[in-house]
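For this view, one protein chain was removed and the others were kept in their places.
Naming follows writing order (A, B and C), and every chain is counted from residue 1.
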Amino acid sequence: MTNTQVTHIQIDNYGPWTVTPEPRREVDLQTLQSRLFADLSQLFGNRDAYVFFTRFDNMIAVSNGVDLDDHALIQESVANRYPVTMSLSVATGTTPAEALGTATEQLQAAGSAQDEHRREILKGRVVDEEFRTDEDVQIAHFDVNDATEKYTDQLNEFDTFIEIEQGYAELMRHMRRAHDSLAFFVGGDNVIATCPELDEADYREAIDHVQETVGVELKVGVGRGAVAADAGITAKHALEECRATGDDVTIEF
Amino acid sequence: MTNTQVTHIQIDNYGPWTVTPEPRREVDLQTLQSRLFADLSQLFGNRDAYVFFTRFDNMIAVSNGVDLDDHALIQESVANRYPVTMSLSVATGTTPAEALGTATEQLQAAGSAQDEHRREILKGRVVDEEFRTDEDVQIAHFDVNDATEKYTDQLNEFDTFIEIEQGYAELMRHMRRAHDSLAFFVGGDNVIATCPELDEADYREAIDHVQETVGVELKVGVGRGAVAADAGITAKHALEECRATGDDVTIEF
Amino acid sequence: MTNTQVTHIQIDNYGPWTVTPEPRREVDLQTLQSRLFADLSQLFGNRDAYVFFTRFDNMIAVSNGVDLDDHALIQESVANRYPVTMSLSVATGTTPAEALGTATEQLQAAGSAQDEHRREILKGRVVDEEFRTDEDVQIAHFDVNDATEKYTDQLNEFDTFIEIEQGYAELMRHMRRAHDSLAFFVGGDNVIATCPELDEADYREAIDHVQETVGVELKVGVGRGAVAADAGITAKHALEECRATGDDVTIEF
Partner (left out) sequence: MTNTQVTHIQIDNYGPWTVTPEPRREVDLQTLQSRLFADLSQLFGNRDAYVFFTRFDNMIAVSNGVDLDDHALIQESVANRYPVTMSLSVATGTTPAEALGTATEQLQAAGSAQDEHRREILKGRVVDEEFRTDEDVQIAHFDVNDATEKYTDQLNEFDTFIEIEQGYAELMRHMRRAHDSLAFFVGGDNVIATCPELDEADYREAIDHVQETVGVELKVGVGRGAVAADAGITAKHALEECRATGDDVTIEF
């Protein structure tokens, strides 16, 4: 039974900041957003968690193992080094979607994303140490079969990108609706999802669904652990196993 | 008449590198990818160009004003500071899609993305100085109407993300198929596209299409210039004009 | 009684790498070195340690609280994201100089800094958990009296820099020779030193020595703790106390 801890990260009042007093140079906004995400990847990653860039002004972390003091330090470190601040809201749930729902509600209750007076909220609760288990987090790592041969080396880059994007958009929506999972594109032809207690049949079903609706063929490796880092590296190895055996689903637990 | 110069940027042999000798820590790959994109945003941005992260291992730049020597220096700077190298292919065309098609073909002709012997290709041609005009680049900056009120402050973050993502997936595919344009999600609820010579009716048509197919309402500001930076900042101001007038399309030229 | 844990960090084979196959662009080397230091500042800083840039290809950390597994992860993270690798050697001692001496010897025993076959050494021992106390680390934070009024707003920047540099060179040599301490310039007019069990008389003596030999007037705040972060923030507050009282030495324990 999973017990996912999710952190909703939101830059305070970002929309207005990007156009005050004048619209800011796009290349600087891209640099700022990407480097903030990279720093959060390290700050959470150093504590065995995963962060996904999502919309950049709103990001989602699978933060099992990161307590509230850790969150406070991460928030402080960003405030010391960036021209913006962040609000963090933490929650847990038997499914990732449930945990995120609670996390977002807590944040919305504290104020709008564009409320100039709402700054550096830190709310929520973590999984109590005594209740943590090796099955709290389930990570699924998907990639597109033969992406290089079928797309990258064949089509122009935007048409390859369209294929990957359509595949991702269908998978993320299906995983959310059918399986209460949160799936994120992480570059190349890779998608990483945080899932509740799903089994092989669930993953085959999701893969078939994407194949039937948009014609993109996926394979997936699945792992679990007490923290995202462990579940995630296991999932990567399981995906390599798929490559070796030719199987589309490898569950490594 | 537009004359877009596009650069296809591709990390050499990246897929194999990420799993050799063992799969590498995901948080480190995310940090590497994001920081490389941020650096390219500055390297191209300092020369008035725009870069879009696209798939991170493959990126697309609107590079009018960046000549081949500039591309060589950018390539060298990355090789000096990263554990990977990049290949760059430059081309021009009356539509962005045409320019990218040529750029990608040139790169594919030099070798596969996963050919371990293909490193640091630099190929192509730029718009000759004597032929450059103030109409070479057309940039359209879209955002979602009332995203904060309708989505960010209402739904859980992943459901907001699904709405934005579905809207983006539909817009990017439509702009490519109907208008030979390349559209990129850039964070928040923003999409920036590089377009050929489109007019107000084309933009209204695209916005209506997205509204009808996936129910997401967009507005757009459009600008043009000799370089992406000029076209882009004009488009941002045009988007602010939309906010002021309530109009869904503002063309500022 | 202090029990300082010191890590000697050395980039493997860096000298040869910077000129192979040709000398690399200086601005890229500066960017690489500074960002590596910044990343180590966060990687160690997230575990309550301090890192000092020293010579950039060789850096020194006060690493109480960072165990060997942590060191291995830091080493791996850098190898995943940089074109160079690092060797790390850890040791403890009743004085910082003693600890560093042991750490450097261990590293030298494994091979030369320019031995192309010596890569990613990880050696040493940490302070056993059961023996750790609140007095393990003593940090002294020095700054120059009235630096802005006497130098920054009066002299040209290089002449100000000469004054600060001469003051630092004298202090660092004296603290090493007379007090087995390691002192590091950290920007502005600030020097941070890791010291053994020193008292107020020792600090006044050091300050007098620098005043007499090079005419630079210093004040200092001193703190201690089980880790550098605690000792360091206490020392910063003690330095602010000096500013408030006009006293040149404030010991806060």
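Keep in mind that, in the parts below, a residue touches a chain if its C-beta (ideal position, glycine included) is under 8 Å from a C-beta of that chain, and two chains touch if they have at least 3 such contacts.
Just so it is clear, the structure is predicted and the values come from calculations on it, not from any experiment.
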item	value
Touch partners, limited to displayed chains, of the chain removed from view	A, B, C
Omitted-chain contact residue, chosen from C:Ala97, C:Ile121, C:Ala140 or C:Ile251	C:Ala97
Options C:Glu116, C:Asp134 or C:Asp159, residue touching the unrepresented chain	C:Asp159
Chain not shown, touching residues in chain C	8, 10, 14-15, 19, 23, 25-31, 33-35, 37-38, 41-42, 44-45, 50-51, 53-58, 60, 97, 100-101, 103-105, 108, 112-114, 148, 152-162, 164-166, 169, 172-173, 176, 182, 186-189, 192, 229, 232-233, 236-237, 240
Chain A, residues in touch with the chain not shown (by the definition above)	24-25, 28-29, 31-32, 35, 76-77, 79-83
Hidden partner chain, residues of chain B it touches	39, 42-43, 46-47, 73, 77
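The rule we apply is simple: only the chains that are shown with their structure count from here on.
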item	value
From chain A, the most remote chain by mean C-alpha position	C
Proportion of interface numbers common to chain B and chain C (over half same, under half different)	same
Chain A and chain B, separation of their C-alpha mean positions in angstrom	22
Centroid spacing, where centroids are CA-atom means, of chain B and chain C in whole angstrom	43
Per-residue multi-chain contacts in chain B, two or more chains	25, 28-29, 31, 35
